[in-house]
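One structure, as structure tokens, below. Some questions next.
Note that this complex is displayed minus one protein chain, with the remaining chains in position.
Up next is subunit A:
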Amino acid sequence: MSEGTMAVVKPEMKSYIWVQTADGSIQQVEEEVAMFCPMICREVLQTAMGSSKNYAISLPQRVNPATLGLILDYCRFHQLQGRSNKERKIFDEKFVRLDTEKLCELASAADSLQLRPLVDLTSRALARMIEGRTPEEVREIFNIPDDLTEEEKLEPLRNITDDPHIRLLNRLYARKRKELKEREQLKSIENEEERVDKRSVDDLLSFINGGDGDSKGVRAIKNKKKNRKRKDQLPRNSSSNNGNGDHKKNDTVDNVASPNKSSKFQDSEPPNLEFVEDDMDDELDPAMREEIDREVEDFARRLNSVWPKRIQESVSLGNERLVPMSVYGSGSLKRFNGFGKQQ
């Protein structure tokens, strides 16, 4: 080219592509740099956008101007063919020395631009920050709120990591839970203990045999009501007056045989035998009452003669069945014995 024509010919123009970020700002980018991003490349090729300011390619929402700058720096470096792998690695390592917020934004923006190598690079950097750190450290690094509820944390951390730290925490949580349960149990037991009949045997017998003063009667009635409520929970065999005695005996056997009925209350559940007035109802007419009185006397007699034998029978018959009883509450067995002894 001669000197003359040099003045006429324009200098080589770099071609630019216009892009617009979500906040409306438009900027121009060198073509080869922009084409490194698959998304921009596709937009240019398919829709022929980006050639002028009016037809700027609108970038996805996740790309803000600051992040766009970073991405373009990355593209500018890597689109040059002549760089060695070592150079690229060194650049990459320096490039991801950002704070975590910027890294996350960068990853998100690169993902929306489909720039896979940058997504991998930023993800690797983020992964390095998570690996090997305790949850507290990770939360601190990434400002993650510690918003799992106490209950959710009390659920045993799925100890599939078999981390000794987590195992210890699990044990502590388990202990915590046990304490909670025990506290609940105590509460309910407290409720139950109100229902426990603390009357002495003599009282009961005297009541059976005709009733005493009001206080005891009142107490009996109170207890009766409570007993009835509790008795309702137990299986009620069809009661016939004649078989009442047997019925009661059956109940006893049932009671002994099925400790599962209300395991929590086993401690405090005294044997049914103490509440021989269970079928008594305040609203019963006197005739029925008389009959029931008779039965009660009958039963009391039998009770006194048969009970020690009965206990031995049950013990020998259902040793296995009695054993779980003792687990739930040795108190009940003791009470049986006490009852027998007092005879």
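The rule is short, and it goes like this: a residue touches a chain if its C-beta (ideal position, glycine included) is under 8 Å from a C-beta of that chain, and two chains touch if they have at least 3 such contacts; residues count from 1.
The working rule: contacts and distances are computed from a predicted model.
Participant: For the complex's missing chain, which UniProt name, "FBD domain-containing protein", "Histidine-containing phosphotransfer protein", "Corticotropin-releasing factor-binding protein" or "Leptin"?
Facilitator: This omitted chain is identified in its UniProt record as "FBD domain-containing protein".
Participant: Of the residues A:27, A:79, A:123 or A:206, I need the one that contacts the missing chain.
Facilitator: Only one of A:27, A:79, A:123 or A:206 touches the chain omitted from view, namely A:123.
Participant: Of A:172, A:186 or A:201, which one is in contact with the hidden chain?
Facilitator: Of the candidates A:172, A:186 or A:201, A:172 is in touch with the missing chain.
Participant: Mind pulling the subunit A residues that touch the left-out chain?
Facilitator: Per the touch rule, subunit A residues meeting the hidden chain are 100-101, 104-105, 107-108, 111, 119-120, 123-124, 126-127, 130-132, 135, 138-140, 142-148, 150, 152-153, 157-158, 160-164, 166, 168-169, 172, 176, 180.
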